[in-house]
Every structure is written in C-alpha cells, then in structure tokens.
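Got a structure here, written out as structure tokens. Questions coming.
Here the complex is missing one protein chain, while the rest keep their positions.
Then we have chain A:
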Amino acid sequence: MGASFVPITVFTVLWGVVGIVCPFFAPKGPNRGIIQVVLMLTAATCWLFWLCAYMAQMNPLIGPRLSNETLIWIARTWGKPYA
C-alpha cells in the first residue's frame, strides 16, 4: 500500500468534522435542517472526491513521460538533484 498515514487522517478528520460534528452546531431556526443537509452533503462529496484522487495515485501503474528539459528543470528546482 502506498498510502501515507498523515494526509488520510487529516482529510478524513477534516471532512468528518464538517459533516458529522458541525451539523450539531447548526443555528436553530427555520433553516436548521437545510444547513445540516448542506454540511453533510458537502463533506461527503468533497471527501469522496479527494479520496478517489488520492487512491488513484497511491499505486501508480504508469509514470509521467517528460521531456529531458523538464526532467533537468524538476531535478534542479524540486530539490532532487540527478545523479
């Protein structure tokens, strides 16, 4: 598994707070139900979207095909100098 513990926890907890905890604190009034549904749906859809993007890249089966110039440039600027 190419998953890393930190991002998964962070984003799951983030959207979990938005979708599960925040609805309890929705302001009382005629719109309480709407706000709760909005929060829950937002959290669910955004979390699932992030999860798909994360899982699709966990175990990549192909890698990017880059030009040699790009490789030189990313080697220099992204801090992993070439051998």
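Criterion: contacts are C-beta pairs under 8 Å (C-beta built on N, C-alpha and C of every residue); 3 or more make two chains touch, one makes a residue touch a chain; residues count from 1.
The criterion applied here is as follows: contacts and distances are computed from a predicted model.
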TODO: Determine which name in "V-type proton ATPase subunit a", "Mitochondrial import receptor subunit TOM40 homolog", "Immediate early response 3-interacting protein 1" or "Ribosomal RNA-processing protein 42" the UniProt entry assigns to the undisplayed chain of the complex.
DONE: "V-type proton ATPase subunit a"
Open item on the list: List every residue of chain A that touches the chain not included in the displayed model.
Closed with: 1-4, 6-7, 10-11, 30-34, 37-38, 41-42, 45-46, 48-50, 52-68, 70-72, 74-75, 78-80, 82-83
